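Here the complex is missing one protein chain, while the rest keep their positions.
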Amino acid sequence: MYLPKFDYHRPRSLPEALMMLAKLGNKCKVVAGGTDLMVAMKQRRATPPHLMDLTHIDQLTKIEQTKSGRLKIGTLATLAQVAASSLVQSFSPALAQAAWEAGSPLLRNRGTVGGNILQETRCRYYNQSAGWRKGKDTCLKMDGKVCHINPNGTSCLSTYAGDLAPVLLAEGTTVKIATLRQVEEVPLASLFTGNGLTPVQLKPQALITAIYISPVENGQEKGGIYRKLRSRPSIDFPLVGLAMVWESTLLAGQKTNQIRVAVTGVSSQPHLATGTGAALSGTLPDDGKLAQIQDILRNEVKVIDTGSCPAWYRKEMLGQLLAEAVDKLKSNPIGQGGSMHE
Amino acid sequence: MTNYRHIGRHVPRVDGPEKATGKAIFTVDVELPNMVYGKILRSPYPHARIKSIDPSEALATPGVLYVLTGAEIPHIRYAFVDTPRYPADEQPLAVDKVRYIGDEVAAVVAETEQLAEEALEKIQVEYEILPAVFTFAETLKPDAPIIHETSYESGNTAWEKWGVKGKWQLEGNGQAVANSNISAETQVTLGDVESGLAQADLVRTDTFSCKATAHCAMEPHAAVASYDSNTGKLDLYLSTMGIFYKRFILAQVLEMPLNKVRVKHTYVGGAFGGKIDVFPYEFCAAYLSRKLCRPVKFELSREEVFTTTRQRHPIDVTITTGIKNDGTIVVQDIKVLADNGGYRGSGPIVSYLCHGFSFPVYKVDNYRYHAMATYTNNPIRGPQRGHGAPQIRFAIDSQLDMLARELGLDITEVMLKNARQKGDVLPNGDYLGSCGLQESILGAKEKIGWSKIRGRSLPQDPGRKKRGVGISLCAMFSGAMYYPFTSAAVIKIHDDGSATLFTGTQELGQGAYTTLAQIAAEVLNLEMDQVSVVGGDTEICPIDIGSYLSGGALVTGNAVKMAAEDARNQILFWAGQKLGVAPEKLTLADKIVTVLGTDQELSVSIVTNFAILQNNGLPIEGRGSYKGYPETDRYPSLAKGKGLFTGAYGFAAQAVEVEVDTLTGEVKLLKASTHHDCGYPLNENIVEGQVEGCASMGQGQALCEEVILEQGLMLNANFLDYKLPLAPDTPDCAHQPVNTMEPRGPFGAKEVGEGSVAGMLAAVANAVYDAVGVRITSLPITPNKVLAALQKQKKEQDSK
Partner (left out) sequence: MSNQPVNLTPQKLVPLEVAVNNRTYLLEIKPNETLLELLRNRLKLTGTKKGCDQGECGCCTVLIDDEPASSCLVLALSTHGRKITTVEALEENGQLHWLQEAFVKHGAIQCGFCTSGMLLVAKSLFERNNSPSRQEIMEAIAGNICRCTGYEKIIEAIWQATNPLGNNTGAQLPKGGELFD
C-alpha cells in the first residue's frame, strides 16, 4: 500500500514547526511516531497535502520535573520512555502502566504521548482500506451520509481507544498548547469533544508541546492503576480501559480517599466518571456498596459497539475492572500501580 | 530404540543459516530485470452482474501497460476440484458475474507498483447488484438466488486428464447439479443405523459450529512470471505448496507444453494449505508476461490474502451418537454443512474429509454420514491445516465428553474402548499398519496431570479462577493419490563421494529439505554437510507429490530413501567389482568402502571413476520413487467416500489444562500436551516444532480466531482484528512422540505437521466444561460466550 503523495517538512525546533503550521494551516498534518497516521494514510482515510515530521525536535521529547515540582512530559516522549521512566512512576504509576499496556513493544518505541492522546477514534467500518470501504456507502466520518453502526442516526459513533487519556483525565492533567502567537495551558479534558467526527479540538496551527501532572500535596499519599481489558496480551486496543487515581489523606485517624475514575474504549471520548469517583471517595466501600457503585459506573458511561466485542460484555467488564481497581487500592494503596505483568 | 547417525536426531536445519541471515529468497523478494508490476481490481459487491468495464482512463495513463479483463479470456476455467461430477467453476477474471466481495474483475500491469495501484482507481466498472446469500439457511431456500447458474461442461476435466475416471464418479447423472447452490455432497452408510440406535443405552444429538479461520502465513501470496519470447519458455516463481500441480494447471490453461513451463525454487513463508489452489493473480502474471514479454510480479496485500485467497470452511456438524453403558459407541449419524463461498473451492474434498477424519479414530460399526457444501456469496473456502479434521473432531469429541459424563464414565476410558488399533482395517479398506492412539491417550492423560485436576473444580468452590482438563483425538492422512500421484528422487554421487539430492518437494518451513537430506545422509552414511539438497524446481527436480497432502515424510521420504539405497547399492556393486568381493561383504561410511572384517578399503572417488570407465560412462546416480498410495490409482470417491485413501495415518491425543476466569469469562491455556504418533520422528526438533506450531494454531482457533463476516464482507482482514496467538499466549507445552514404527514409512515415519491442530479444539472445550461446567458448542470460545453461559448457569442454579 503506497502512501499518498505529500510535501514533506522537517522542522528542527519548535518555533520553526509553529511557523510552518501557521503558514500551512489545515493543509498540513503533523506526524511523530506514525503508528496512527501512517495507517490512516495508507488506507486513504487521511491524505494531507503537507506532512510535518516532528521527530527531529529533541526539546519535545523530555520527561522532567519542573521548577514548581510538576511532572512535565514532552509531547514527543515515546510510550516506551514513559513506561520506563522512574519519574513518571513516582508521579503517576497508573500512567507508567498505561503506557506499558499500549500497543506492542514495536509500537511503543515509536508511538508518542501526543500521538496517543490525539489518536483518531475507531470503528470497524472506518478503520479499513480504501478498497474495502468502496463496497459500502461513505460513512459520516469520511464526509459521507450514513453511519453503518446506526443507520438511523446522524452522529458519528466512532470510539476513542487511547490508553493514556483515561489516566491523564483522572490525574487532572493539563496540556500546553502552542501556536506561533501564544502559548496556553488548558485541562486535557477540554480537548475532547465527544464528537466522533472531530474527537479532539485543536487548531490546525497548534501543537501540543507537553503535558503536566501536579505533585501530590503534603500529607497525601498517591496511587493509581490502569486496567485494560484486551483480547490478546499485546498489539490490541482496549476493549474497555479503566483508570483510577487516588489521593489518600489521614483525617482524624481515618484514611480518606479522593478518587477519580476515567474510562476509555467506550464512546467517542475518554470519559471521566465523576459520579463513580465521588461515590468511591471518602472511606473505602464494602462489597455491597461496591455493587451499587459498579451500577453507577455502568449508568454514567455509554458503551457503544463499534468493534467486534459486544457492548453488553464490555459494559459488564467495566464493573469488573472497577472492582479490581478498588482491590488494588485496598491492598497496595501507595506508589506501585501494580505489576507490569498483570 | 534404534541408534541412527542422523535419523531421529536433532539435526540443525540445512536452510537455517540462509533464513537467519536474511539471504533466503522468497517469492516476494524476487526481482528480475525489466520487471513490471500487476494489481487486481476486485468486486466490492458480493453478487453482481458485470455490465461493462471501461479501462480507457487507466490505459491512457503513462506507465500503464495493459488491462486484462475476463472478456479477453472467457474460456479459461480451472479449480482445485475438477471432476466430471464437479467440473471447474473458477475463472481468473470474472466474465459475467462476480460472486463474492473481492472476486477478480480486472488485472492491471504498470511500470511501477505504485502506478499499478493508482491505475486500479481509473478502471470504471458498471455492476448490476444481485441479491446475495450468506448462510446455509439462506442459500438452501427454494427461492434463493442461484450463484452458479450454468452447469459447466465436464468431459475435459483435470481429473480425467490424469486418467482418473472411475465408474463410481459417474454415478447418478454424472453431472454437477445445475441450478442449485449445493456445490458438493457426500453420503456414506455403514452397517445399520437403526439397529445401532436400538442397541444404544444412551443417545445424544448435538450441533456444533465452527467459524471460518485464516491461514495467516506470514509471507503474503505473490507470483512472478517471466516469459522469454525467443525460447517460448515461461519461468514462474510461486509461493506455493505444489509446484507440479500448479505447473500442470497453468500450462493447461495457457495451452503450453509442460517442458516450456518451469516453476523455480523459492522458499515459502508458510502455507498451511492456503497456497495450493491456482489463484487468478498467478494466471494473470503468467498470461501477461507472455503478452508483454516482460517479467510480471503480483504481490497481494495482507487484506487480499485474508479475503481473496482461501479460508477454512465454516462448518456446522449435527451429530447423533448412541453409546452403551460400558462406553462402546454403537452408532453415529453425522450431518455436515460446509460453506464454501462463491466458488466451489475445496468443498467436495472437505465434504469427504469430515468423514475421512472421523472413521480412522473410533471404530463405529453403524454409521451414517451426509455432508453438503454450499455456495454462498462469502469468500472462497479451501484447504487449511486439517481440512475438515478440526471441525469434525471438535464435534465428535465434545459430544463424547458429554456422553461419557452422562454415563458416569471418564472420557479417556471411553476413548480407549473405542479408539482404533494397529491392524484395524478401516471401512474404506485402509489398513492401519501402525496406530498409537491407545498409547497417546494414556500418555497425554498422564502428562497433563489428569487425575489431579479432572473433576476437582466444583461450582460451589470459592475462588475466581477455576481449572480443568480436557482431551481430544485426531488422525491425519500421510499422502494420497492426487496429482501427480507420486514422488520421485534422484541422488547424484559426485566424483568425491559427496552427494546432491534432487527433490521436487518445496520447503514451506516444515523442514522438508533437512529431513530428506537426513534420510539421504543416513543411508549413504555421510556427514550432513556432504549432502546438498536441490528442491522446488519443476525443471531440474523429479516429480513430487507436493507439500499439501501431508505426504512429505511417507511418500517423498520413501522416494528419497529408495534413491539413496539405489545409489549406495551401485557404489557397493562397483566397489565389489573392483575388489572382487560380493557387495554383501562391503560397508560404506564417509565416502569410504570397506571390506567387512578387514582393513581393505576403497574411496568412493575411485569407485565412481571405475564405474564410469566400466559402464559405458554411466555415472552413479540413485533413483527412487514412491506412489502416493501403492494399492490404489486414485483418490477416494468424494461423493461416496468409497476407495482407499491413504497408506498410513498419523494420530494424536491432545490434552490441555485451562484456567477460566469466572468473572470475565476469559479462558487461559495453561498447558498443552500432544502425544503424537508420527511413526518415528525423523528429526526430533523439527517434529516437535511442527507440533508446537499446530498446537498454537489449534489454540487460536479454539479460543480467539474467527473470520468475522457481515453480508460477505470480512470485518477483520488484518492482524490487529484477526486474533491469532502472540508470544505471551504460549502455554507450557510438553509434546511427546509415540513411536509406532509405521512399516510403510521410511525409518517408520509417517505424517506429522498437519494433524495436531484438530485435537486442540474439543480438548479446550472439554477443559472449559471441566473447569466451570459450561458447554460451548460454537468456536471460538470467546470470553463473552463463556461469561454469558456462566451467567445463564448461575440463573438456573439460583432458580432451583
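All chains are identified by letter, namely A and B, in their written order; residue positions are counted from 1 within each chain.
Just so it is clear, a contact is a pair of C-beta atoms (placed from the backbone, for glycine too) under 8 Å apart; a residue touches a chain by one contact, two chains touch by 3 or more.
Everything numeric in this text was worked out from a predicted model, so none of it was measured.
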Contact with the hidden chain (one of B:64, B:88 or B:315): B:64
Identified contact with the non-displayed chain, of A:4, A:215 or A:310: A:4
Touch criterion as defined above, residue of B:267, B:362, B:375 or B:645 at the omitted chain: B:267
Given B:135, B:615 or B:730, the one touching the chain that is not displayed: B:730
In chain B, positions touching the absent partner: 10, 12-13, 15-26, 28-29, 31, 59-66, 111-112, 115, 215-220, 267-270, 272, 301-302, 447-449, 508-511, 671, 673, 685-686, 688-690, 692-697, 699, 718-720, 724-734
Residues of chain A (touch criterion as defined above) contacting the omitted chain: 1-8, 10, 31, 33-35, 38-39, 42, 51, 53, 55-56, 80, 103-107, 109-110, 233-235, 341
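By our rule, only the chains that are shown with their structure count from here on.
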Separation of mean Cα positions, chain B and chain A [Å, integer]: 43
Chain A-facing residues of chain B, complex: 42, 44-45, 101, 113-114, 117, 120, 301, 303, 663-665, 704, 708, 713, 715-717, 719-721, 723, 725-729, 782-784, 787-788
List of chain A residues in touch with chain B within their complex: 1-2, 124, 129, 131-132, 134-136, 229, 231-237, 307-310, 312-313, 316-317, 320
